[in-house]
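Shown below is the structure under consideration.
Moving on, here comes subunit A:
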Amino acid sequence: MALLKNGRLIQDRWTTVDNLTDALKPGGVLVPLELWLAERDTLRGKSAVGVILPNDADLDLLADDYDRIAAIVLTFPSMVDGRAFSQARLIRERFGFDGEIRARGPVIADQYLYLLRCGVDAVEVPDDTNVESWLRNARRFSAVYQPAADDRIPAYRRRHLVAASAIAS
Partner candidate 1 sequence: MYVYDELDRGLVNERVEEFRDQVSRRISGELTEEQFRPLRLMNGLYLQLHAYMLRVAVPYGVLSSTQMRKLARIARVYDRGYGHFTTRQNIQFNWPKLEETPDILAELAEVEMHAIQTSGNCIRNTTADQFAGAAADELEDPRIWCEIIRQWSTFHPEFTFLPRKFKIAVTGAVSDRAAIKVHDIGIVLVQGADGEVGFEIWAGGGLGRTPMIAKKIRDFLPAADLLSYLEAMLRVYNRFGRRDNKYKARIKILVHEIGADAYRDAVEAEWADIRDGALALPEQEISRIREAFTPPAFEVLDTASTAFEARKFEDRGFARWVASNVRRHKVAGYAIANISLKPAGGIPGDATAEQMDAVADYADRWSFGELRVAHEQNLVLPHVRQDDLYDLWLALGSVELDAPNIGTLGDIIACPGMDYCSLATARSIPIAQQISERFADLERLHDIGSVSLNISGCINACGHHHVGNIGILGVDKKGEEFYQVTLGGQADENASIGKIIGPGFASDAIVDAIETIIETYLSVRQDDESFIGTLNRLGQTPFKEALYGTA
Partner candidate 2 sequence: MALEIITANRLGDGLVIFLTADGWSARIDEAAVSESKDATAALLARAEADAGLVVGPYEITVEQQPDGSLHPVKYREALRTRGPSVRTDLGYQAA
């Protein structure tokens, strides 16, 4: 697997581990939520730890941890199970998390814009992924109708900003 991040396909430097011994080895590790919850005092000392969240996880469990975690992995069991879209927005907008949020699972290029808008900034993809297809989808729409975790201005504000600035100038 590779990682699609900031418009480029890069090598994934994080390792997914499932036990404390491996988690404490050097390098960035992604650990299951349960392991984090059981060992968080030990793991907090480590600089590069990411937590893998099931898509039905209670986000409050990490309420005190968001500023100590470097990455969060959101789980998509299938491309049509959209629970993690809500999780992503809440983690960004409610908990103010500013580390990497990555999507793991069989999501496709046509969902990239939605992922980005909800605050996901990295996607695990096969090595032979057609990056251009993903980027084309991310750029496809020239306007948005609703606010989300990105900084795009929804149409209902943009229309009047234009009008207001036209009057001002």
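The candidates were selected such that all candidates are chains of the complex that A comes from, given by their letters.
We take it that a residue touches a chain if its C-beta (ideal position, glycine included) is under 8 Å from a C-beta of that chain, and two chains touch if they have at least 3 such contacts; residues count from 1.
Fair warning: this is a prediction, and the values are worked out from it, not measured in the lab.
Every option in 1 or 2 comes from this complex, but the candidate touching subunit A is 1.
Against candidate 1, in their complex, subunit A makes its touches with residues 56, 79-83, 85-87, 89, 94, 108, 110-111, 113-115, 117-118, 130, 133, 136-137, 140-148, 154-160, 163.
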